[in-house]
Every structure is written in structure tokens, then in C-alpha cells.
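One chain of protein is taken out of this complex; the other chains stay put.
Presenting subunit A:
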Amino acid sequence: MKILKEVKISDNGFVFNSKTGDSFSLNPIGLELIKMISEEKEMEEIRQEFLSKYDVDDLTFEKDFYEFCTLLKHHQITVQNNSLEFN
């Protein structure tokens, strides 16, 4: 998954998609996640970092991670060949 080059992420969690004009607010965890995704880290690497840093189990992390990715796709924050493909 790749974040669009038109998407700007501020350190305070404000995300602006200059292609669509949409803006979003992320909480600190969301910000950490999107930064890791924008650095093109693989899910496995992100998982390891999160499991070691936070009190979260594997299953919960995976569920939340995929939910977050679906949101990113839905709001056209990630590069998509077919914008109707949400999964």
C-alpha cells in the first residue's frame, strides 16, 4: 500500500489530500500508522513495532490495521489503480 504523493501529513495529525481537497484528523496512533505506511513499511514490520510498543494482541492489531487501511482506500489517500476497488 502506497500513500499518494499529493497527500500531506502534518506532525499534529492533520492530513490533507491536495488532489481531492479532503482533510482528516488522525489520533496519535493513526498518525503513527500512516507515517509507517507512507515510509512503505510492510505490515509485518508494523505489526512487530506495535506489538512490542503497545499492549495489544495480534488479532486486535490485525483487525484494526485492516480497518484503517480500508478507510485510507475509501478516502482515496492511497494509490489505487481502480478507485472502486476497496478491498
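Here, a residue touches a chain if its C-beta (ideal position, glycine included) is under 8 Å from a C-beta of that chain, and two chains touch if they have at least 3 such contacts; residues count from 1.
Keep in mind that, in the parts below, contacts and distances are computed from a predicted model.
> Which one, "Cytochrome c oxidase subunit IV", "Carbamoyl-phosphate synthase large subunit", "Multicomponent Na+:H+ antiporter subunit D" or "(2Fe-2S)-binding protein", is the UniProt name for the chain you do not see?
"Carbamoyl-phosphate synthase large subunit"
> At which residues does subunit A meet the chain that is not included here?
Given the touch definition above, subunit A has residues 6, 8, 16, 18-21, 82-84 touching the missing chain.
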